[in-house]
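Only one structure is covered here, and it is reproduced in the block below.
What follows is an incomplete set of chains from the complex, kept in their original frame.
Order of writing sets the chain letters: A, B and C. Residues in each chain are counted from 1.
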Amino acid sequence: MAESNAILLISCIDRPGIIARVAGHLYQLGCNIITSDQHSDAEDGHFFWRIHFESLKLPIAELARELDASVPSLLPWEHLHWRLYDGARRDRVVIMVSRLAHCMMDLLSRHWFGEFDGDIAGVISNHRNLETLAQPFGVPFQVIEVSKANKAAAEQALLERLEALNADTVVLARYMQVLSGDFLQAWSKPIVNIHHSFLPAFAGSRPYKQAHDRGVKLIGATAHYVTEELDAGPIIAQDTIAISHRDTVADLTRKGRDLEVAVLARAVRAHLNKQVLTHNNRTIVFE
Amino acid sequence: MAESNAILLISCIDRPGIIARVAGHLYQLGCNIITSDQHSDAEDGHFFWRIHFESLKLPIAELARELDASVPSLLPWEHLHWRLYDGARRDRVVIMVSRLAHCMMDLLSRHWFGEFDGDIAGVISNHRNLETLAQPFGVPFQVIEVSKANKAAAEQALLERLEALNADTVVLARYMQVLSGDFLQAWSKPIVNIHHSFLPAFAGSRPYKQAHDRGVKLIGATAHYVTEELDAGPIIAQDTIAISHRDTVADLTRKGRDLEVAVLARAVRAHLNKQVLTHNNRTIVFE
Amino acid sequence: MAESNAILLISCIDRPGIIARVAGHLYQLGCNIITSDQHSDAEDGHFFWRIHFESLKLPIAELARELDASVPSLLPWEHLHWRLYDGARRDRVVIMVSRLAHCMMDLLSRHWFGEFDGDIAGVISNHRNLETLAQPFGVPFQVIEVSKANKAAAEQALLERLEALNADTVVLARYMQVLSGDFLQAWSKPIVNIHHSFLPAFAGSRPYKQAHDRGVKLIGATAHYVTEELDAGPIIAQDTIAISHRDTVADLTRKGRDLEVAVLARAVRAHLNKQVLTHNNRTIVFE
């Protein structure tokens, strides 16, 4: 008798009885719900549900086959999307970074502390300067240099490296290159980016300089999924910190590091926990 | 055919199938779940559930009779407690206050803005100085003076006033008298208090003075249910704010007002929304 | 021998010896510095100084005449601006408001608590609905209706009312009309506005709707001085609060009220304390 955990994400048009039907069916299959989080979008009537449960009778693989057959008839409604995640399978994350160490170091440290429900499969950088810092964590560090001339080739190498690492998710931990639309389509899996402003304010380059010039009293950081439109994808997490007239751009950069690290870690954690659903370029985050 | 809202709070020993049983039963009764929040206490295996639903077929009164009959057999387990709240019935709150206006003014203002799912039935004070401020809100203001000599009589008058106002909940909005154990037993319904420290630090009197003397870098506020042990009841909400060496006790008092107001309002709102369950002198708050 | 307080604000090009010269001169005049805050702008070499002192020998009026004669020769440098504020003179503030009560109520309450170093001389609204709420505070409430047709006449009436109230500062406490460039030039004294977003994000109308549509995870509020360019004046204070996918535009409006109130009060307080200097469309805030 297998005892194991799984997460079920469901979205569809909201109709009475969804919870009763699915909870009843899971119960009959010998599943015990551990946590359940739901959301209804009041504007377009979509329903979103995350169920974390343990399967007391069936192995998850068998349960998955059963649900493949039963869910569409249980929820015969428009816009049905659902996916079962086996709790025993850990996502493989690849960190991409340029010269700045803080986000990479933070993610590697948290992984080392056991904070993430996933594994860091590798680090890829367009520079070599952080290799030594990454070494104690036992994660392969590969340099793929990028220049205007070799961009297409570099993205091809990147793609191959991601496939070789069997990556599920890419995290741009202050990676300073813009990924092309061609790359995004070829890769097709989630990419989480950290932008060092409170988006949509100060999109684009040098946001701390922009913030200083405008004279704002807070700086921010935004973790979002990457889409083809720069700095415009679904936002997963954001935070701000107070600044004052005393703070130079260098001070903002220093204070911002703490913010970037915290916001990115929160987003990566939620993503790996399968707590994030996207809908109309927004996210539902079941933290 | 009545269409109406209700909230169902359930707690019992956690067993597989609780959600399936109750959700299935509610569905059969024509109810549609709007939000559902649950919690399992990992230490003692208790399960807590708050369901907000609309009853599409039965009037709430009829539904209540049905659940009276069916819930105990649906959930035949130890420690079962459950209660149905009719969404059409608004709780009646009585504010108790002494000389300081800020918490009373904030609660009356929020009520006026329509923030609370409840009504403020009256204000009771042991002083008359705030009567004018309360006047525009159209809420009766009554003075019940308290002295060492008349304490028992004053508490009796208080009890009668609360009954006359048909009160469900008392909010101590910086009421500077300690209510006796006799009063608490006689009244028996919820009392929410705001204490101006981050409990358990600085319980008792003059917490801002205590905080200043210790040289802490934050001050706090705590909203809690009143129990017989002073400042030791279940905590509903807390927050802190940064202070510095520049702040005198008078500055702490000023900064603390904002904190007290925010924390008390949050607690009162959660309480009136039936989002708070208590267990082992702690709270589960389904915000 | 008069004993009284004053605040001296100085800005000029930074040169060695400024503090020694002015502190030495004030000492010879019998003044004792209580607090001193300074800032140098690293980019353009400007120096900003706020000195709060007590004059132990001279009455402030006499001291003012002395400084009129001596400061320009003490600090014979470019871009010198300075102003002495007599601590005995309290600024007169006029609150302008439309239909929403929260900012007006908060300012009137804080004034009633004695938090502001200034007096509220009156409230002006383009609607009558808040008159009752303002009444207990003993502040005159005047309605000046504004329509497309009468805008110029209304602004003329507003100007006359501000002069009749002998106002020093106007606070737009969710006043929903845009003041014309002509009005701003005619009035010429400070106007503090609260905008319900984290500017520069979501300038213009309906910022909570804009924030909801973009799917941000924080909402903000910004208090700034009004300039002719809408929502683009020097920022005095800002803050943000976390939101989630659960929050509708109505929830953002409710949560935003607390933020608007806190940010506006902080800005008004700093302004009345003469803690705010402006420079290149930014502020130095000596809190």
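The criterion applied here is as follows: a residue touches a chain if its C-beta (ideal position, glycine included) is under 8 Å from a C-beta of that chain, and two chains touch if they have at least 3 such contacts.
These numbers come from a predicted model, not from an experiment.
Because every chain is the same sequence, the assembly can be counted simply: 3 are drawn, and the full complex in the file has 4 copies.
In this section, only the chains that are shown with their structure count from here on.
Summarising the inter-chain layout, the chain whose CA centre lies farthest from the centre of subunit A is C. The best fit of Cα atoms from subunit A onto subunit B calls for a rotation angle of 180°, in steps of 5. Interface subunit B/subunit C: over half of the residue numbers present appear on both copies, so the contact uses mostly the same residues.
Taking each chain's centre as the mean of its C-alpha atoms, subunit A lies 42 Å from subunit C. Within the complex, the subunit A residues that touch subunit C are 39, 42, 198-202, 214-218, 220, 234-240, 242, 244-246, 248, 280-285.
By the touch criterion given at the top, residues 101-102, 105, 109, 112-113, 115, 132-133, 135-136, 254, 257-258, 262 of subunit B touch subunit C in their complex. Per the touch definition, subunit A reaches subunit B in the complex via residues 16-17, 19-21, 23-24, 26-28, 31-36, 38, 40, 56.
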